[in-house]
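A single protein chain has been removed from this complex, and every other one stays in its place.
And then chain A:
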């Protein structure tokens, strides 16, 4: 064991840092998916498309900023701007034109509709950005690297992924938890999540809450995508792999769990990067192995609560 660590310590450290960085992104997407499902009760497969479009939009806006001669630091706000635009435009459009019509339909039909939307958006994205890889890595080079001590080793890692991404994910986690519990709008969202009809009887306009929540969720997905841009090469299919991973996180954590989604994202992110480092052929299955192992023991998810008794 000691020998193994001596030989592979740096590799393990690297895998952990990779895992943390990817967990930060998975969390952003999964928490939005979770929030949207909690309120709308629609499993939005196209959530992954919003991630992909956010990523591409971030690259386009970033590259545009660069070509317009804006200073290098402007590449960071470019990412946020892309996420805002994608969420604020596509969110209301999708909710109003499509989802609103299927709230009372069977889950199977809802799934088919959001899957169809996913396919349409995937093709629309190919139409706009093509199939050649797109990349925009200015924010990474801008922020340089930090030396992360790990046991006897020192691992140089880029600041963007190891500091900024986790910081944004933690800020999102804390901000969201405070928003949901401390503000009236947040409590209204939670009330609709718990019991739509009772919330309506308390004077809450559920339709408005649906629109608001979906737009907010779309922004989180797009933000996840935009933040992935600087360290990823954007190709068709990133939306699909993201949504599948987010489903795994949401199912493992349990529905409606925000803090739980963060811990689960970390677990799955690190599990996957350890697999990539030491047993690359297992990379694809590790998230689902974790999911299956958890659901076998706790079908309601790691942090899910069994329905409380009514009387």
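The criterion applied here is as follows: a residue touches a chain if its C-beta (ideal position, glycine included) is under 8 Å from a C-beta of that chain, and two chains touch if they have at least 3 such contacts; residues count from 1.
In the analysis below, contacts and distances are computed from a predicted model.
The unshown chain of the complex is recorded in UniProt as "ATP-binding cassette domain-containing protein", chosen from "ATP-binding cassette domain-containing protein", "Acetyl-CoA C-acetyltransferase", "Thiazole synthase" or "Heme lyase CcmF/NrfE family subunit". Shown as candidates are A:68, A:201 or A:297; the residue that touches the absent chain is A:201.
Only one of A:191, A:262 or A:276 touches the chain withheld from this view, namely A:191.
Within the complete assembly, residues 184, 187-188, 190-191, 194-195, 197-206, 308, 310-311 of chain A touch the chain that is not shown.
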